[in-house]
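Before we start, here is the structure in question, set down as structure tokens.
With one protein chain held back, the other chains of the complex are shown just where they sit.
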Amino acid sequence: MDAAAVVIGMIVGAGVIHNFGLASSAMAAATATAPATIGGPNIFGQIACVAGILIMLVIGYTYREE
Amino acid sequence: MDRGKWLILVSGLIIGAIAVTLVKLGNPPNMGFCIACFERDIAGALGLHRAAVAQYMRPEIIGLVLGSALTALFAGEYRARGGSATLLRFFMGVFMMVGALVFLGCPLRDILRMAGGDYNAVVGLFGFILGVGTGVFFLKQGFDLGRAKISSSPLGGLIMPALMLFFLYLLLKGTVFNPADGGPLFFSQKGPGSMHAAIAFSLGAGLIVGFLAQRTRLCLSGGIRDFILIRDNTLLLGFIGIFIGALVLNIAFGLFKAGFAGQPIAHSNHIWNFLGLYLVGLTATLLGGVPFTPADSVRSG
Partner (left out) sequence: MEKLDVRGLSCPIPVIKTKKLIDQGLAEIQIVGDSAVSKENVSKLARSCGYTVVMKVDEKNNWEMEIKK
């Protein structure tokens, strides 16, 4: 059931991420009106990613049994 | 090489081949089978988000959960268990999705993208390896989310498969619950969510992959992790098998296209390709397995 909690977290997470516009955009070829873009996350996506890493580091550090 | 290693290598080859075949049958390019992307599409189908290009009830995930659950049941390995920091795991799942959507793929899609010639995915792989390495560091320090207890009833473990069966029913029935809104279930008219193989193929593929993954204990972060931790390369062979299987079919189908630019549903912002999969690798290792593994409920009922 814990593994299922992860899956549900991912599905709900996907919902939240897209509603808040945190997902990366794909690269785009140049069009008549716009230059090519390399794509990637916007600033909020970047913040979410870095925050996630920091949070995981904290979790990794604090959940030690010794 | 012993039997177990051959088994997982061949399983990997089959899974890689199935993934590319799904692309040929309609799935998005370099996305024959992606746990994160497909769960995102399912979220869209349910209306949990309204990104119009990512809405489809992916039968691959349904098949994956059902296939592995049935396989575990028939092997006598099924057991409902839980209670190991469950809410924390939920949020860690949220962050695995963050990382995956920043990279635009889960580790499985990373392999498929590399097998499609996407060099951006190689950057992601480095991030993934380092993320797993960081997780291994914490594991060696004694990281432990706590014991899960075997439940007194199997019902809790049946929730996920039952939910997936219900989703399948909704997909097949096609009832629109909120006509004014256009769903649920929502179906993308354009973009990746609109690209999908026929339901039967997707479901069948998911069932097969679920069976293979459950029997071989396939785990992508486990592959890197076990190699770092105990120099064991068994799971890594599965990883390599998927890559080779997909690569061969990509070349055969003319889908292989090497480079950084012009890659489908990918980006070249390398710091974030790296950090996105770093987050996934780290979180997966702390959880005990990649998105692929909890999705096929190997760890619990």
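As written, the chain order gives the labels A and B, with residue 1 at the start of each chain.
The rule we apply is simple: a residue touches a chain if its C-beta (ideal position, glycine included) is under 8 Å from a C-beta of that chain, and two chains touch if they have at least 3 such contacts.
The structure presented is a predicted model; accordingly, all values stated were derived computationally and were not measured.
Partner chains of the missing chain, restricted to those shown and counted over the full complex, are B.
Contact with the chain not shown here comes from a single listed residue; of B:58, B:81 or B:196, that residue is B:81. Although one chain is not drawn, the whole complex shows that of B:114, B:129, B:145 or B:171 it is B:145 that touches it. The chain that is not drawn here is touched, among residues B:131, B:222 or B:291, by B:222.
Looking at subunit B, the residues touching the absent chain are 75-77, 79, 81, 83-84, 139-140, 144-150, 217, 219, 222, 225-226, 229-230, 232, 287-289, 298-299.
Heads up, the rule we're going with is that only the chains that are shown with their structure count from here on.
Separating the centre of subunit A from that of subunit B, both taken as means of CA atoms, is a distance of 15 Å. Residues 1-19, 22-27, 29, 36, 38-41, 45-46, 48-50, 52-53, 55-57, 59-61, 63-66 of subunit A are the ones touching subunit B in the complex. Within the complex formed with subunit A, the subunit B residues making contact are 35-36, 39-40, 42-44, 46, 48-51, 54, 65, 80-99, 101-104, 134-135, 137-138, 141-145, 148, 151, 156-157, 159-160, 261-269, 272, 275-276, 278-279, 282-283, 286-287, 289, 291, 293-295, 297-301.
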